[in-house]
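As you look at this complex, bear in mind that one protein chain is not there, while each of the others sits in place.
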Amino acid sequence: MYGKGLLKGLWITFKHSFEKKDLVVRYPEQMPHLQERFRGSLAFDFEKCIACGICIRNCPNNVLSMETAKDEDSKKKKLMQYTIDLQYCMFCNLCVEDCPTNSLYFTHDFELSQFHRDDIKRVYHRPPELDQQEAAQKTSDQDTQTAADDKKEKQLRAMINAINKNPQKVLARVLDGEEQVEVLAAVLMADEKKLARMAEMMITDKEKAKKVALAFVKKELKEREKGGDQ
Amino acid sequence: MLQTDQYIINIGPQHPSTHGGLHVEALMDGENVVDAIVHLGYVHRSIEKIAESRTYPQFVPYASRLDYLASHLPTLGYCQAVEKMMGIEVPERAEYLRVIMAEFSRISSHLIFIGSMAIDLGATTGLIYCLRDRERIMDMFEMTSGQRMIASYMRIGGIAEDVPETFYAAARSFLDDLPQMIDEYNGLITGNEILQCRIKGVGTLSAEDAIAYGVTGPNLRACGIDYDIRKAEPYGIYDRFEFDVPLGTKGDSWNRYIVRLEEIKESARIIEQALDALPQGDIRTKVPRVLKPESGWEIYHRIESSKGELGYYIVADGGNKPYRLHVRAPSFINLMVLPIISRGGKLQDIIANIATLDPVLGESDR
Amino acid sequence: MDVFNLEAMLQELQQEMGEKLEIDEDAFFTYLKIDAQDLPALMETLRQRYGFNHLANLCAVDYEEEFELVYHLYSIPDNYKVAVKVRVSRNKAELPSIMDIYPTADWQEREAYDLMGISFQGHPNLVRILLPDDFAGHPLRKDFKKEG
Partner (left out) sequence: MEHWFTDIAQALVNWLMGLGLSAGWADFVLLIVQWLCIVMIVTINVIILIWLERKVSGFIQLRLGPNRLGPYGAFQTIADAIKLLTKEDIIPSRTDKWIFMTAPLFFIVVSVMLYAVIPMGDGMQVVDFNVGLLYFISIGSLSTICLLMAGWGSNNKWSMLGAMRAVAQMISYEIPLAISLLGVVMIAGSLRLSDIVVAQGNIWFVLLQPIAFITYFIAATAELNRGPFDMPEAEQELTAGAYTEYTGMRWALFFLAEYTNLVAVSALCATMFFGGWQGPGLPSWLWIIIKTYLIMLVFMWMKWTFPRIRMDHLMSFSWKILLPVSLANLVLTGFGLEFFKWMGWW
């Protein structure tokens, strides 16, 4: 019958007008329920950043930019300032996705409007604490470095002494044949540099030492042969 | 005999029912439309030019902004085009999730269509009920990608993130409630006799015209032509799903509306199958950080977007940026028939025709 | 038409057109390359005889000295596909319009005119479609000055 559809529509709206009205969030008083992955505002964690620049390369819209300075001591790039120009941000997640240290992330803050254009830009300056921390880190690093160096030096000297004192026994660790050991000993005694190198290698990398020792011996033998020929 | 002058009336670009910046210059004779001229470009952002200065992965968020009502679909089309060109395989799980997201996008776009059609015809309340239900899809998108509308969730080689656990329950409950929602639309909108009078037999497009003018998508199927790219040239894993292609008979506004309403149900069927078959595994293949397709490679890849055939034509030159990227926007080409179907109708029919052609101007103007 | 056979079609076309037609292929499409003046004839044949009734995509690519126009054709509902390519020189970027064969070329040609500056002979209403009428230049050309 004509008009049935109209009545049905009226009935539907009638039913709904007595429903509990909980669909609309009364925004300023009541915050909307945001999902965990919601991408509100882009934020930056200065301490985590290693200034690799992947985010800047990934950004399609040139939102991100950073200023770096070369650290004189360690020759490393040092992040001085990081700028997020949110007005151009598309919230596409490409920067956050590829950040190796998770220093870029999205917050749930969605109230991004500002009165002035300049306020939209987010500039992160290098926090001074970070420099202090780094300096402290560096001195302690240096201390440990010198201590380690001293230790190495001592070991090396001990090894050289050992080779000088008792070449047959010590060099047997890298070479098998007695004849070869003798040849090597002769070579090392002749050349102090070679001796120091061999000693160092014997401490750090025995495999390499073996190879190098073998090479020394072969070379020496060849030279001797040559000498014999002449 | 009374003689009246013809006059021009401008519908848009600022007008309550033009879906963005659409401008229709209507030549009128009283209330009758003599001719309509469509002016586009009010939302032109030159995305094709932008693409030439962005790397392949960087273009994804821009693709999202083409059809902002169903943002997973244009990104899906773009990513698949690049993958096809580069020969990148996408992990199973990602393929399934892509289908789920794409079909949810289609549903959300069609819900907007139903709502905006209702409001364009004067039934304000119809929009609200559609938006209420679309909101649940938006919540799911927010859950998975973090963004509600412009998600940019697809990535070349997969998807951005795996879905959270809460997603499954939300998706299932939406699918469970869908029949009830559609009942409500049927009661409030479809069954309404006034609305039926407004769109039945209005804006009739013949099948020949539809093909000749390149109309695709639901608008083409409303003319009775069984052509759905998901069936005709399956992309992704669409050949694994069982679904019907709803068809109209007359090609009028009413058919266009009904076809979309039915498509919602079909999309729901696809999602259900995809959720059931969803495998575990990776969601993204390892793709080189810098994508460099070889010089001279080119591809035209098309998908069935909610508006019709969405195609990407990409030409590579060996660099990490596309040499040329062209978007074949269904809304753009579908709008071409607006004058044809509006001629001889009433002023109010133009509004109904715009609504049922369902253009999204971000896509048509690019 | 009987069962469609792409090979047969290509052979037939090659015989008819002779040297004017160059056939190329990649994994996705078969490209028919042809000169601008023979384009309408080829399109007419493709549409009438071989049933390629859906001009899916029409766009222009700027190759510095030349422009290449690409037409992606499909047949509905059989779903066979072929692409036609036409090159025109930059100095004289003109080619015949195919609007009376494929009405859908109307806006797509206008778009190519608007953004790439290619003029289609015989198009009844070749005016800008996306950009304002007083816009200078054609932004999709490679030599168009851009910011950002």
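For reference, chains read A, B and C in written order, and residue numbers begin at 1 within each chain.
FYI, contacts are C-beta pairs under 8 Å (C-beta built on N, C-alpha and C of every residue); 3 or more make two chains touch, one makes a residue touch a chain.
Here the structure is a predicted model, which means the values were calculated and not measured.
Novice: Shown chains touched by the missing chain?
Specialist: The omitted chain makes contact with A, B across the full complex.
Novice: I'm checking contacts with the chain that's been left out. Which of B:50, B:63, B:118 or B:225 qualifies?
Specialist: Only one listed residue reaches the unshown chain, and that is B:118.
Novice: Thinking of the whole complex, not just what is shown, which of A:6, A:43 or A:186 touches the missing chain?
Specialist: That would be A:6, which touches the missing chain.
Novice: If the hidden chain were put back, which of B:15, B:240, B:269 or B:343 would touch it?
Specialist: B:15
Novice: List the chain B residues touching the unshown chain?
Specialist: Counting only chain B, the missing chain is touched by 7, 9, 11, 15-17, 31, 118-126, 128-129, 132, 188-189, 192, 194-195, 197-198, 346-349, 351.
Novice: Which chain A residues touch the hidden chain?
Specialist: So the residues of chain A touching the missing chain come out as 6, 9-10, 12-14, 16-19, 21, 23-24, 26.
Convention: only the chains that are shown with their structure count from here on.
Novice: Answer with line, ring, star, complete or other to describe the graph linking chains that touch.
Specialist: It is a line, because the chains touch in a row without closing up.
Novice: How big is the gap, in whole Å, between where the Cα atoms of chain A centre and where those of chain C centre?
Specialist: 51
Novice: With chain centres taken as the means of their Cα atoms, state the distance from chain A to chain B in Å.
Specialist: 43
Novice: Which integer distance in Å separates the CA centroid of chain B from that of chain C?
Specialist: 25
Novice: For chain C, write out the residues touching at least two other chains, lowest number first.
Specialist: 148
Novice: Residues touching two or more other chains, restricted to chain A: which are they?
Specialist: Residue numbers touching two or more other chains: none in chain A.
Novice: Where on chain A is chain B touching in the complex?
Specialist: Against chain B, chain A makes touches at 2-6, 8-9, 11-13, 16, 23, 34-39, 58-60, 90-94, 97, 106.
Novice: Name, in rising order, each residue of chain B that touches chain A in their complex.
Specialist: The touching residues are 54, 57-62, 64-65, 125, 129, 132, 135, 139, 142-147, 150, 152, 160-161, 164, 184, 187-189, 191-194, 196.
Novice: Name, in rising order, each residue of chain C that touches chain B in their complex.
Specialist: 26, 28-29, 53-57, 59, 61-62, 70, 72, 76-77, 79, 83, 102-104, 106-108, 111, 115, 128-132, 139-140, 144, 146, 148
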